[in-house]
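Here is subunit A:
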Amino acid sequence: MASKNIGDVILDVKSISLRFGGVKALTDISFDVREHEVRAIIGPNGAGKSSMLNCINGVYTPSEGAITFRGQTFSHMNSRQVAEMGIGRTFQNLALFKGMSVIDNIMTGRNLKIKSNILLQALRIGPAQREEFANREKVEHIIDFLEIQAFRKTPVGQLPYGLQKRVDLGRALAMEPQVLLLDEPMAGMNVEEKQDMCRFILDVNEEFGTTIVLIEHDMGVVMDISDRVVVLDYGKKIGDGTPDEVRDNEDVITAYLGTSH
Partner candidate 1 sequence: MFYRENGQFKSSYRADTALFPVAQDRWVLLALAGVAFFVVPIVASDYAFRAVIIPFLILSLAAIGLNILVGYCGQISLGTGAFMAVGAYAAYNLQVRIEGMPLLLAVLGGGLCAMVAGVLFGIPSLRIRGLYLAVATLAAQFFVDWFTNRVPWVTNDSSSGSVSVGSLEVAGFAIDTPAQRYLLCLSFVVVFALLAKNLVRGAIGREWMAMRDMDVAASVIGIRPVNAKLTAFAVSSFIVGVAGALWGFVHLGAWEPAAFGLDKSLQLLFMIIIGGLGSIAGSFFGAAFIVMLPLFLNYVPHWLGIAFSTATAAHLEHMIFGALIVFFLIVEPHGLARLWSTARQKLRLWPFPH
Partner candidate 2 sequence: QAAEQFIALLVYRTGQFAPLGIPWADGKQDYLKLVNARDGGVNGVKLTYEECETAYDAAKGVECYERLKSKGSGASGFDPQSTGITFAVTDKAFADKVSIETPGYGLSQSVDGTVFEWNFPLLGTYWTAADVILQDIAKKEKGSLKGKKIGLVYHDSPYGKEPIPLLEKRAAADGFEVVLFPVTPPGVEQKSTWLKIRQQKPDYVLFWSAGVMTPAGIREAQATAFPREKMYAVWWAGSDHDVKDLGISAKGYNAVTIHNSAAKDAVHDALKTMVYDKGQGTGPATSVGTLAHTRGMMISMLQVEAIRAAQEKYGKGKSLTSEQVRWGFENLNLTAERLKALGFGTIMRPVKTSCSNHMGDDWARIVQWDGGKWNITSDWYQSDKTHINPLVKEYAAKYAKEKNITPRTCN
């Protein structure tokens, strides 16, 4: 852990509140994420974890509070801006492009990198062609990495659940983000697959220095690979700190971990 040089705060969430009619999904949440770290968000079901990511992502607009990313402060993020600034994301309830093949899904992650205009694309000559191949190459690396070569041309809708999760990750990776938001990336995987996935996340984190924000219910995973953990419960923050600190926090134990851990 010490080998990593965790940097300054890259993403700072300040007193975010989010309401849906009567439901208070988030109440006055603040936490920060430092460069290069693996930051986990945990909490019981319906605690507001996914909603938190949605706020950062610009899918939801928080009713109060602001988010600072690399020194710039936003009260509302716009999805496209967020993507351009280098925040990638996977989804809890699979939000893949069902009708597209694995390759195409991951290629969409590189769409921001494609600059040639529609005419060039239609003619598919010169720069457009070169750009396509260059991006394709990157994507093939990701595919190799995720070990889904065999399914490259399969429409993702036909893949088993677990593989779909990998494709989702691949798509986020293809964006080459600085911050990667992962919403339960390991749900529906067995231990062996989870180990691979952990290794993978850590590799990305270590090799590219990507900052990771991770939501996960598998405490083993969270405790093993994260640097710091935020705990939410009913939309409120009830804990924040290193895995060990959190593990010993009374509130966290009663609200989430239960006694068996």
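The candidate set was assembled so that all candidates are chains of the complex that A comes from, given by their letters.
One rule holds in what follows: a contact is a pair of C-beta atoms (placed from the backbone, for glycine too) under 8 Å apart; a residue touches a chain by one contact, two chains touch by 3 or more; residues count from 1.
Fair warning: this is a prediction, and the values are worked out from it, not measured in the lab.
Asker: Between 1 or 2, which touches subunit A here in the complex?
Answerer: For subunit A, the touching partner among the candidates is 1.
Asker: In the complex formed with candidate 1, which residues of subunit A make contact?
Answerer: The touching residues are 57-59, 79-80, 82-84, 88-89, 91, 95-100, 104, 107-109, 111-112, 114, 116, 118, 121-124, 128, 132-133, 136-137, 140, 171-172, 175.
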